[in-house]
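Here the complex is missing a single protein chain, while all its other protein chains stay put.
Per-chain numbering from 1; labels A and B assigned in written order.
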Amino acid sequence: MRVALFPTCVNDAIHPRTGQAVVALLERLGVQVDFPAAQTCCGQPQYNTGYRRATEPLVRRMAGAFAGYDHVVTPSGSCTAMVRDNYPRIGAKARTEGRGDGLARAAASLVPRVLELTEFLVDVLGVSDVGAYYPHRVSYHPSCHGLRMLGLGDRPRRLLEAVEGLELVELPGAEECCGFGGTFAVKNPDVSAAMGADKVRNALSTGAEVLCGADNSCLLHIGGTLRRADAPMRAVHLAEILACTRADPTGTGWATPRARSSA
Amino acid sequence: MTVPAKGSSRERILARIRAAVQDAAEPPPVLRDYRDSHQPDDPARLLDLLAANLADYRAVVHRCTGAELPAVIGRILAERGSRTLLVPDGVPEDWLSGTAVERVRDHPPLAPDRLDAVDSVLTGCALAVAETGTIVLDAGPGQGRRALTLVPDHHLCVVRTADQVVASVPQALPRLDPSRPQTWISGPSATSDIELDRVEGVHGPRTLEVVLVG
């Protein structure tokens, strides 16, 4: 099984720790992962802002970078949904615009192999207990794309419930959008901030120390709102929770090459 | 050959529609794989369900046998203190044998303010839908024209027999004649316009009483 990691451009540039956590987690589960360096970005921000044509080279790039892998695992629901829902549309539109079949074929070759992290863990590896240890009170925010477009369902919850020491508390209004929405966050900052404030208020009402999510773009917005408020809560990606173990409860070892090569 | 006025809006709109869809693919066929009804086919249970759903939307429900019907109607009118009762053509005479209230007939057709002055109106119905708690009027015998069941403040409606009750909307439509004016009534009039809070009783009859026979 050849598995490639698509940490996403956001995690590459801003939050590499999430990518490192996925590597540590998968290697702990006996999966060898690769990071094809030709990858960049799935094109979601451009596409969702109306720049479909600017996304086309990225569709080709993604298909090329991940050619030959059985699975492409990504710790982002929205990037998975971008590939799964929109790549076929981009290909089909290029075809109707008389620009050939190439893009549609590139999309079709990639789409079925791209999996969101919890899909890969639960559906492909068939695990819900990944042997993690995380002695904290945690609430889970299911981001919109994972929830509604991918239909991740209870996969994240099952994974979290199996974590040793973790106390999972229900997030009121969990299904409601946090207000990030990509460029929405800066095009409509007032509404975005109002939604973020409500999300944070709900999160704080749980008394949890950690708000867990499976999409770092949402967590940038929620985490930024939490930090601005100096709130006693951190936003943490699900992968970083699942990668923590009794031996390494804070994940200090993920980043060091030694920890990984010994896996 | 007669051609409609060139450039008429009718022709322009139709032409625009044709231009808009000419290259569109034929959409997939309609699968009617939804349920014909959500209830088991059991007349007694349907009657119970109808009663429950009518009551849920604040209709007052009475149940009785055919023999008890005149007395029940008499009692309802007496308890309400109705002095005038609008009776459409075709209401069986024996329904009225248990009451002495003054009957008002729609001959010649009553003006709206006359309708407004009667205390109650008594009708039958075309059919009733259990799943939705709906009474259907189609201006047939014993129901009168639509205004008769609209303007008076109290509507007393008799569902005559169990075979007037269908389970669901899909079972109701084939039994109805589209050429007749219809009113489907599910509880008394209501509004949710203030804070999306449901309040019963606005312009239509504020009290709907339904007598289920059988």
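Everything below uses one rule, namely that a residue touches a chain if its C-beta (ideal position, glycine included) is under 8 Å from a C-beta of that chain, and two chains touch if they have at least 3 such contacts.
Here is the rule we use: contacts and distances are computed from a predicted model.
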Options "Lactate utilization protein B", "Sarcosine oxidase subunit delta", "ABC transporter permease subunit" or "Rieske 2Fe-2S domain-containing protein": UniProt name of the undisplayed chain: "Lactate utilization protein B"
On chain A, residues whose C-beta touches the chain left out of the figure: 7, 9, 11-17, 19-20, 35, 37-41, 43, 46-52, 54, 57-58, 61, 86, 89, 96, 144-145, 148-149, 175-177, 179-197, 220-221, 223-225, 227-228, 255-257, 260
On chain B, residues whose C-beta touches the chain left out of the figure: 8-10, 12-14, 16-21, 24, 26-35, 38, 53, 57, 109, 112-113, 116, 129, 131-134, 139, 145-147, 150-151, 169-170, 173-174, 178-199, 201-205
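Following the convention adopted for this analysis, only the chains that are shown with their structure count from here on.
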Chain A and chain B, separation of their C-alpha mean positions in angstrom: 53
